[in-house]
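Dropping a structure here in structure tokens format, bear with me for questions.
Shown here: the complex without one of its protein chains, the others still in place.
Here is chain A:
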């Protein structure tokens, strides 16, 4: 039994023109059984920063709670929101704290930094950061997602086109992975608004 494949997940984040999209599947499974079809893998840290957590669901939930806790204290002390790059470094430090007994999660961080520049990154379960200028993927469907994103990605896409691209890439990839699926959940974030959409794909 592989621990990273216990619950199944698919996550992708993509950069557009002054915007970003972050999307996940909606299935929560326990090995071969489907438990939930509306599981939230992406959470908002603040209006311009989103965090997606793939991997073991219990660790994803606990890690999310710890990070929200740290961010709330930061907001109170410093009277400002955390920048995406700063948050990514915090996540990396927190994951490395558990170097010899890690959280079985792979986070995907997406946010708008200074001057509305989109920022995305992912890291492994012990905090090795991987910054990218185009897209990042995580989860059991990550290999399919790499292929789909690589072929569908274009630079400087507007929010609507970005949404289409991310959605197609996600749905195509989860179809090839038995552990993720049951639709998609996409957030497209611009400096002025956040658009949240549910996708209907193959429900299996």
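Simple rule for what comes next: contacts are C-beta pairs under 8 Å (C-beta built on N, C-alpha and C of every residue); 3 or more make two chains touch, one makes a residue touch a chain; residues count from 1.
In this text, contacts and distances are computed from a predicted model.
As stated in its UniProt record, the chain not included in the shown complex is "Proteasome subunit alpha type", which appears among "Proteasome subunit alpha type", "Zinc finger CCCH domain-containing protein 16 isoform X4", "glutathione transferase" or "Transketolase". Checked against the full complex, the candidates A:62, A:75 or A:89 give a single residue touching the omitted chain, namely A:89.
The chain not displayed touches chain A at residues 77-78, 82-83, 85-86, 89-90, 93.
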